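Here the complex is missing a single protein chain, while all its other protein chains stay put.
Just so it is clear, A and B label the chains in written order, and each chain counts residues from 1 on its own.
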Amino acid sequence: MNGIDRRTFLGHAGVLGASLFLADGSRSLARADRPLNFSGWVFKPDTVKDYVNLYNQKFSGQVKYEAIPWAQYHPTMETRAFAGEVVDVMYCNHNNRERWFESGLIRALDDLPGLDELKKKMTPANLDSLKSKDGTKLLGLPYFTSLFVLMYNEPMLKDAGIAAPAKSWDELVEHCQKLRRDKISDTPFLPNWNASPSGTMPQLMTDCFSEGAQVFDAKNQLIVDQEPGAARAMERWQKVYKANLVNPEVLTKTSSTDTHRLMWTGRYAYHTNHSYYLKTIAGEPENSKLAPKKAKMTMYPGTGQTYMWTDSYVVNAKTKVLDDAWKFARFLGGNLAGDWYVQRQWCLISGLDNPYPEMYDHPEIVKSYDRWIDLKLLRQQYQKGKVIAAYKEPWYGEYDTKAVPIVHDMIRGSLTVPKALKDLVKLQKSLA
Amino acid sequence: MIAASGSRSTSGYAGVLRTLGGVGGHFGRVRAPLGAPHLTDASFAAFLVLPALLGILLVVGFPLLYSFWMSLAQVNLLRTTGPALEFFGIRLPLFKFVGIDNYASVFVDPLYWSSFWRTAYFVLAFVAETTVVGLGMALVLQESFPGRPLMRSLLLIPWSLSRVVVGLLWQGLLDGEFGALNGLLYNLGMIESYIAFFKQGFSALNVLVSVYMWNQAPFATLLFLAAMQSVPEDHYMAASVDGAGYWQRLWHVTLPAIRPVVFLVLVLATVNGFLMLDLIYVMTMGGPGHDTTTISWLGFQTAFAFFKFGTGTAILYTLTALCLALTFVYHRLLLRRFEADA
Partner (left out) sequence: MSRASAGAALGHAHVAVRSRSAARFVARRALVYGLVLVVAVWLIAPFAWLFVTSVSYQKHLLARPLSFIPPEVTLENYRMVLGLKRFHAEGQAAKILPSMLNTLIVASVVTVINLLVGTTAGYAYARYRFPLKTLSLYALLFTRMLPTIVLIPAFFLMLRALGLANTLSGLTIAYCSFTLPFTVWIMKAYFETIPGDLDKSALVDGCNRLQAYYRVVLPVSGPGLVAGGAFTFMLCWNEFLVAQVLNTKPGTTTLPPVIAGMNGQINIDYSVIAASGFLGALPAVLLVLLFQRYMVQGLTTGSIKG
């Protein structure tokens, strides 16, 4: 190699090195002393930001908040963990809690100060939900609890001369057929069949429960193929879809939020979705044509039982700032310094419920709920909320995702109901 | 080679094939009279080529092998202890070797096979659409009309867009609530209510094919145009004197002359069809149902949604094998053609 060659080569290497260095150099911004990373999926990120700011001021915290789209949230957080990044406090939905715990991503909270007091204030069903599979450890503090409710478009039913909302499924289907026949609505029924983890599968469990069917047995094995109620629910789904009573767009919506926005248009008569969505439908005139209070909830048909769950704030097992993380987690999911600030804010701003019954005596909350829902009826529906334990199985997340296409194929009639239910069971067995 | 022996493009193509066949470049035997006389041409060339080849070895060759290894292993991303490759203090876990277990489980999965046939349909439809539309546009733009250069620049717009943007803008056209195409059909009175284009799986798959074609066909058009330009004018003249009409000239003169490029477009479209993934991610996420789940999406989802790197890489490796096999077939086909023509 002669001189020029080597110089040229070293020159290349130098430029290369410098550019790579530059590329990373630009990222090394001044670091705060003890920053606390906090990530959640996108739900009212502006609200979250406001209370993170409040926390940072009030408790001189250094919380850095980041929101990730709901559909990608859990895989993204896992990728980040596998790549070696530590996010101190995270949202975690119920489906992924056990998986994250067993894979060593998050820690149990039982040894942390002040937890017992919070446990005592929680509804037992929700407390159980937050525990590990063996029931010995608490894996997270509650972000919110919710369940499926049936909402209806009161003015539309009145227009059609329907005096009261449906009390049974048959009646509901009948109403929808009439509305379509009378050209009052193209697609009167709006079930939450979106493909994300908060859509199709919890909706399926809800409708199975309302038909009196179990979905999982005591050993958390899927048994829908043995439950006549499950078949009934699914046949109804096929039927309403075939009769064009449902807007097929719901199948490709990416979140429950996107799905409920369809209800804003006032073009649908019945909608099943998470309870808190009625808050925007019936309580935000700037967005929804069904506000104020033109949309209402009614008790779920059949047994009235619907799927209930508790999503949570979890603490990273590898956090280097455990004290700060726990303090912030209590601010979010508990009553740090005796104040339920965040829990109350979610109630007031978004109608997100929480598992602390004492909150619902608070006059501010009662008044706020009164603007968009019949709180008594909602509490009554909560009496019928049904939790499962199967989501604590490590396979659950994958089952939940892979089951959606099977159910969608069934809805659209490319799979028969018995075949689909069998396929679901087969899928679950292949993962367990 | 018929028709276009003097043209730049086709002779160039043949040149490459010759090179690949081992004949070597025309510069082969030149020796430098000055400078580095102790260095032979071969070592000088090796010195020029080495950085790139080493780089490619590191960023393609090695990851390819490592991925292949993972396809034979049970990968648990959290347990990185155990066997590992170690060099210069860098430790790459090798995980637990399980032989062909991953492949075995893939091949008995009905979802894999349904995705396989869906992929085959996708590739076929995409190749057909791209070739036909690409050629059609080329024939139109080959005509003389004012503003032809401008039209040729417009070709580059769909092609230069990120697939994320392509997905977004077609969503804006096809959406069931605010899609402009729906709006147009509705305004024209052709539909009574907006169509959900992604409702039926088959229509969703076809929409994906067409959207991808919108993005890719312009490049095929550019290739066709370049090839058409190098068809000597006198071939057309001769055909015209013989009284051949437009379609006859197209069939007897243009198409034979650009045949190598037609093959090239077929190869590129086939490979691109197999590899398409980003548009699925942006537009359908493999749904509704499994109706837009292709092998690439299935592999991607297995690896990066369920973090089963072993099974995921196995699925992706079958895709790689398919691509290579088809390329090989095309290549054979091409080579034989050229040998027959030359």
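By definition in this document, a residue touches a chain if its C-beta (ideal position, glycine included) is under 8 Å from a C-beta of that chain, and two chains touch if they have at least 3 such contacts.
Quantities reported herein were computed from a predicted structural model and do not represent experimental measurements.
Participant: What are the shown chains that the omitted chain is in contact with?
Facilitator: Contacts of the unshown chain, counting the full complex: A, B.
Participant: Write down which of B:96, B:152, B:235 or B:252 is the residue touching the left-out chain.
Facilitator: The one listed residue touching the chain not shown is B:152.
Participant: Among B:106, B:125, B:253 or B:319, which one is in touch with the chain left out?
Facilitator: Residue touching the absent chain, from the options given: B:319.
Participant: Consider the whole complex, including the chain that is not shown, and state which of B:56, B:104 or B:333 touches that chain.
Facilitator: For the chain that is not drawn, the touching residue is B:56.
Participant: List the residues of subunit B that touch the chain left out of this view.
Facilitator: Missing-chain contacts on subunit B: residues 8-10, 12-13, 15-16, 19-22, 24-30, 32-36, 41-46, 48-49, 51-53, 55-56, 59-60, 62-64, 66-67, 70, 90-93, 137, 140-141, 143, 145, 151-165, 167-173, 175, 177-178, 180, 182-184, 186-187, 214, 218-219, 222-223, 225-227, 260-261, 264, 268, 271, 274-275, 277-278, 281-282, 296, 299-300, 303-304, 309, 312-313, 316-317, 319-320, 323-324, 327.
Participant: In the whole complex, what residues of subunit A lie against the chain that is missing from view?
Facilitator: Residues 2, 4-5, 8, 12, 15-16, 19-20, 22-24, 26-27, 42-46, 49, 65-72, 76, 79-80, 82-85, 254-255, 257-258, 261 of subunit A touch the chain absent from view.
Heads up, the rule we're going with is that only the chains that are shown with their structure count from here on.
Participant: Rounded to a whole Å, what is the gap between the Cα centroids of subunit A and subunit B?
Facilitator: Taking the average C-alpha coordinate of subunit A and of subunit B, the gap between them is 39 Å.
Participant: Contact residues on subunit B for subunit A in the complex?
Facilitator: Per the stated touch rule, the residues are 35-36, 39, 47, 51, 77-78, 176-177, 193, 196, 198-201, 204, 284-290, 293, 304-307.
Participant: Over in the complex, which subunit A residues touch subunit B? Could you list them?
Facilitator: Subunit A residues touching subunit B: 1-2, 5, 9, 12, 71, 75, 78-79, 82, 103-104, 186, 195, 247-249, 251-252, 254, 262, 397-398, 401, 404-406, 408-409, 412, 414.
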